[in-house]
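Can you keep this structure in mind? I'll have questions shortly.
The complex appears here without one of its protein chains, the remainder shown in place.
Every chain is named by a letter (A, B and C) in the order it is written, and numbering of its residues begins at 1.
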Amino acid sequence: MSKPLEVPTMDMENKEVLRRIEIGGDMLLNMGPQHPSTHGVINFLVQTDGEVMKRAIPEVGYLHRSLEKIGERCTYNGYMPYTDRVDYIAAMFANQGWAMAVERLLGMQVPRRAEFCRVIACELNRISSHLISVGTMAMDIGAVTPFPYALREREFINDLLEELCGARLTYNYLRIGGVAFDLPSGYEDKVSAFLDHFEKILDEFNRLITYNEIFIKRLAHLAPIPAQMAIDYCLVGPNLRASGVNFDVRKALPYSVYPDFQFDVPLGKGEVGTVGDAWDRFWCRVEEMRQSCRILRQALAQLPQDTAIMGKVPRKIKIPEGTEAYSRIESARGDMQYYVVAGPGENAHRVKIRTGSFTAMGIIDALSRGLMIADLVALIASLDVVAPEIDR
Amino acid sequence: MAETQIPPPQSPGAFGAYVKNVRDTAKSFWEGMSVTLSYMFRKPITSQYPDRMSVPVSETIPARYRGFLEVDMDICTACQACERACPISVINIDIIKGDGKTTPKLRMERFDIDIGKCMYCGLCVEPCPTGAIQHTREFEGAVMHFNNLTLRFVPDVLQPVVAYKPPKGAEAFPRQPLGEITRKLVKAWDAPPPPFPSKEEAAKADHGKPKAAGLDVAAMGRQLAARALQVKEDKPKLQKVLEEAMAGTDCGDCGYPDCFGYSNAIAQGKDTSTEKCAPGGADSKAMLETILVSLKTGIVPGAADPKAEAPPPVPGAAPEPEKPKGPPLSQTLSKDELYKVVLDAMAGTDCGDCEYPDCDGYTRGIVYEGQTDLGRCAPGGEDTRVKLYEIMLGTKPPAK
Amino acid sequence: MTFEEIQQRLAAKFGERIGALAPANKDPFLVVPAADIVEICRFAKEDEALAFDCLMNLSSVDWPKKNQIEVVYHLWSYRRRHSFILKVQLDRAKPEIASIESIWKSANWLEREQYDLMGVTFTGHPDLRRIMMPDDWVGNPLRKDYAEQPQWHNITTTRDNSLEGYVRLDELTKKAAEAAAAAKKELPQ
Partner (left out) sequence: MQGFIDNLIRGWGYDPASWPWTQFVYVAFMGLFSFIVINFAAISGGIFSWAERRIAARMQSRVGPNRVGPAGFLQWIADAVKLLFKEDLIPAEADNVLFRAAPYFMMVGFACVFVALPFSHRLIIADMNIGIFYILAVTALIVVGIIMSGWSSNSKWSLFGAIRSAAQIISYEIPAGMALMIPVLLAGTMSTQGIIRAQGPWPWQWFIFDDPAATAAFFIFFISALAEGNRTPFDLPEAESELVSGYNTEYSGMRFSYFFLVEWGNLWVMSALAVTMFMGGWQVPFLPAERLDALTGWAAFFAEVASVLIFALKTLFFVFVVMWLRWTLPRIRVDQMMNMCWKYLVPASFVSVLFVAGWMLVVRSAPAVGIAMRFLLAGAATVAVVLFVQRVAHNLRDTGDKFDFTSNW
């Protein structure tokens, strides 16, 4: 390991320091915070020798809204719209994580139909989140066309979710103990019509970009993450499964009504490069979209007919101080975990949200040694890192 | 870490790899190019908003769309449930209380929603008893000045709007078609900003939430207590008097579907707590207590003999005269009467904050099982604690 | 393995330094002394039966009443599919604990976040810098007694709320109306 780079302090007045730093002939580049391919506001301090990078140090915190501090001020139901903002591309999962954490605190049961509504909304949101991740990754490698195709499909999902809960991005659809609205009439056929269309679009997407030779040459063997390193850095979700670790919270620690559905967990097989390289992460996300379609079809088929969508919850939720609960769900970016300690009266004492992107950022520094700048862009895209989730 | 991780270049020496590379490239280009060319001959997905739309955009928006908020003031009961539900306090309602005779009982001087700060989460629409506040499907609200983004549903502050009194057991509440009010209120995009006085100017005009004029809580309480005494046996009439002491907004915060339910429960003696009326706040609590005390002791407190039984300390009112040192109620009353008084002193919200399942459990703990910690009723807070010490020990509670 | 078995295994190895399993009405946790956190974590990782190969979550809770800061370690084992919670109670004035970055690499960023937001210093951490707040920020936001500084490099942290503006505006219009009414009343004598 080379000597850790002494990072110049960010004193704003003396900007000269940052620009004139020359470390043994290397160039110090500031990639970000406004940069088209950092997926939100992140800054990379890149020490390069020409094209090849010696080291890329991520700097985060530009999007820090301190959601955990707000959690201590809001009532339990009042905090739900804030959880949408933890990861606004996959907001439904953050809602579900928070709802499950508080339901564990209250020790209450959610009616079966509400669980189905949650699963349907979450799986649709997983597809739309993966579409953005896959679309932006293709655009970062240079292929612009797959991005509008992905966004077009995402628009159909946005319309479906808008019809279900009234918002396209920050849904605030779940409530403690159930869901806010029931499925509108005729919703099932709209969703199944979308699914039929979408699976064909997936095949077309694979033909266009996944198996494109330049795409493969750019991503195969790029930053392969061995399984042990992935576990050590606590990578989760598609990043972990691409390295061959068979762990999906929906299967390993089943929650909600997932045990009733059959679906398999795509694992990285190193089809075009080594196991756990950027292409595998890309492929895992494409396959997961297909599996989500399977889950959605089964959820629509087994939808219970009773109309209870809300469990018995007191109007003002008060939980005895000091009780704590830990909930884990399989978000689009992996294992999202809520650690909630109840406080006096109506609000929590401490909320800690552990998201997939945060630990994925931790690994970039180690992986970036020796990559080229174009590869750093591809690596960030393949880890599907989203700024709001890192900074919270 | 391997120093350089540039992928191993294919060895072109092997002629097979060379040809395979070229063939793979050609095949994948063939596939990719055919897909993009096929899109040349398909209808693009873009709907060309705003002018070349086949169907006007408001039809394409689903019914549950959460656009700008709209309050139909004709059916708004001024219960401020929406203001309390909003996590970022974007709604600002100012209430003027009246005595119901000369001035209407409840008027709204201001009902502002700052749609610039609103996050359209829909939490305010749920608790509204009459569905006055709704999300419209309006979203075109661009304005030049940030302060124009506040919708003012009370048009003129000098003519406050009278709160709506929903008829008993009414299910549907007539309202104007959704969106009309908001569309009128959203200003033209180039409207000039409102002439906000700066903080200093406002300070000169002794700015601050004015004390609601026109309602003397203690006096009204005594009046209602007197009327309650005359109709002591006739439960429905008693219920009417009790309901007058409440805010009358049927907001359901007290746990009963509407004000009738709560006042009827008190009239029948099932519910002795006087604090459940959240919109009524301190005023209606003080009035209800004077009525209950007068019903119990048979004389209107303070009307005939000011010293005999001063009303229990009303928070915020003038400091009441020092109570004569009688034995605390816990010795004088029987267990079940004591039970009723202690339960009456609690918040009655069954919140379970006191580690007892509900208020009834906590009261039984104090009265029967000798629970000594009297400060556990979180929602009741300070004044419940004062009352419990008053009843059980007859002394002032130690400072928190 | 269930929580009790894990606790017994740890107690067998570390004897009296391991406390009893405290139930927190949902997930029982184990309070361990701050001094030998590194030793316990290394054992938890290397021991075959426990095999906690992943530090899932590292958070800290501020208890001003108990004048304590609790650092909470959530461990997870991918091989054994079981989880465990370790808690360490530190003095609130100067929270200080050894870094376990050498055992699990994910601790690197998690510890930096707690250093930045709660003020817990992790000795032996290779790169202990603020992660969320700017380097010259004062105070630790997640502490209960944290007051936000009014401005940072003369960027204000507060914004005038337009609702208050309208309240002030209404006051003036009411004052004006009353003045007009009063003036009209004297005029007719």
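Descriptive notes on the structure:
Quick note on the criterion: contacts are C-beta pairs under 8 Å (C-beta built on N, C-alpha and C of every residue); 3 or more make two chains touch, one makes a residue touch a chain.
What you are looking at is a predicted structure, and each value in this text was computed from that prediction instead of being measured.
In the whole complex the chain that is left out makes contact with A, B.
Taking the complete complex into account, A:I214 is the one of A:M108, A:I214, A:M229 or A:L300 that touches the chain left out. Touch with the chain that is not drawn comes from one residue among A:P148, A:G244 or A:G370, which is A:P148. If you put the hidden chain back, the residue from A:S37, A:S66 or A:S192 that touches it is A:S37. Against the chain not shown here, chain B presents residues 6, 9, 12, 18, 21-22, 29-46, 48. For chain A, the list of residues touching the undisplayed chain reads 27, 29, 35-37, 51, 138-145, 148-149, 152, 197, 200-201, 203-204, 207-209, 212, 214-215, 217-218, 372-375, 377.
One rule holds in what follows: only the chains that are shown with their structure count from here on.
Chain A and chain B have Cα centroids lying 34 Å from one another. In terms of their C-alpha centroids, the spacing between chain A and chain C amounts to 22 Å. Annotation for chain C: no residues touch two or more other chains.
Counting partners per residue, chain A has 366 as the residues that reach two or more other chains. Of all the residues in chain C, the ones that touch chain A in their complex are 24-27, 53-57, 59, 61-62, 72, 74, 78, 81, 85, 104-106, 108-110, 113, 117, 126-127, 129-136, 141-142, 144, 146, 153. Interface residues of chain A facing chain B in the complex, by the touch rule stated above, are 1, 52, 74-75, 77-82, 84, 145, 152, 155, 159, 162-167, 170, 172, 180-181, 184, 204, 207-209, 211-214, 216, 220-223, 273, 314-316, 318, 320, 344-345, 366, 369-372. Against chain C, in their complex, chain B makes its touches with residues 90, 92, 94, 109-110, 112, 114, 116-117, 146-147, 149-150, 152, 157-158, 194-197, 199, 201-202, 205, 207, 209.
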